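With one protein chain held back, the other chains of the complex are shown just where they sit.
Our next item is chain A:
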Amino acid sequence: MIRDITIGQYYPQDSVIHRLDPRTKLVGTLVYIISLFLFHNFMGYIIVTLFLAGMIHASKVPFRFMVKGLRAIIVLLMITVLFNMFLTPGEPLVQVGFIQITKEGARIAVFMSIRLVYLIIGSSMMTLTTTPNQLTDGLESLLAPLKRVKVPVHEIAMMMSIALRFIPILLEETDKIMKAQIARGADFESGNLIKKAKSLIPLLVPLFISAFRRANDLAMAMEARCYSGGEGRTKMKPLLYQMNDYRAYAIVGVYLAAIIAMGILL
């Protein structure tokens, strides 16, 4: 019924990109996103396109999975294109009544949407090749310096991974309760908005109760194993940079330099 919803879109595969340290991928993605806004000429787009295509090829993830993420931003994309196209002043290209499309407007609209699309594809590259747990591990380790200013980095990372871990469990639970109530004649589909909202009570009450019960059990289980936060805690699989990570950093560095050079030279 609601099995089709997928959150945390990790695509299992054995590729160079998948094996990289999550920190490398986080930093790389960040650099890539910044780089998208550092250039204003045609050459820049060619470099970014080549870089992105290379990464996609190396990740061995089918291209259609990358495009899937775009569905979420289609509305945003449309708005960006329309506003830029019609509202940018400049040399008119087409004019119908008081509506006009300018040359500058068309140019900005095209480039802006390419940037947005690249942004989404680039960041879904990261989530497609990194498990949610690796991601939170990577974040925890990258944000570790913030501990000095009393930011509870470990706790935040732990909460994130627990939340991620529970999404599929709660989805399954929702499915089960929904079926059980349908078997008792409940109707989740027909009726007006108020009736529909009311019909959710038999679903939400048991769901919340079960979520609290699970949370309680988990807290108990953690306590039973003497969990007491991040202080002095070591990892079973500590993150370690491999040779490939240094190579990846080098590639990202060269890429960034190329983009900046392009911005200065042209």
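The criterion applied here is as follows: contacts are C-beta pairs under 8 Å (C-beta built on N, C-alpha and C of every residue); 3 or more make two chains touch, one makes a residue touch a chain; residues count from 1.
The definition used in the following text is that contacts and distances are computed from a predicted model.
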Chain not displayed: protein name in its UniProt record ("Peptidoglycan glycosyltransferase", "Molybdenum transport system permease", "Energy-coupling factor transporter ATP-binding protein EcfA2" or "Cell division protein FtsW, lipid II flippase"): "Energy-coupling factor transporter ATP-binding protein EcfA2"
Residue touching the undisplayed chain, where the options are A:I47, A:A106 or A:I182: A:I182
Listed residues A:L38, A:V94, A:V110 or A:V205, member touching the removed chain: A:V205
Residue ranges of chain A at the interface with the undisplayed chain: 3, 173, 176-177, 179-187, 201-202, 205-206, 209-210
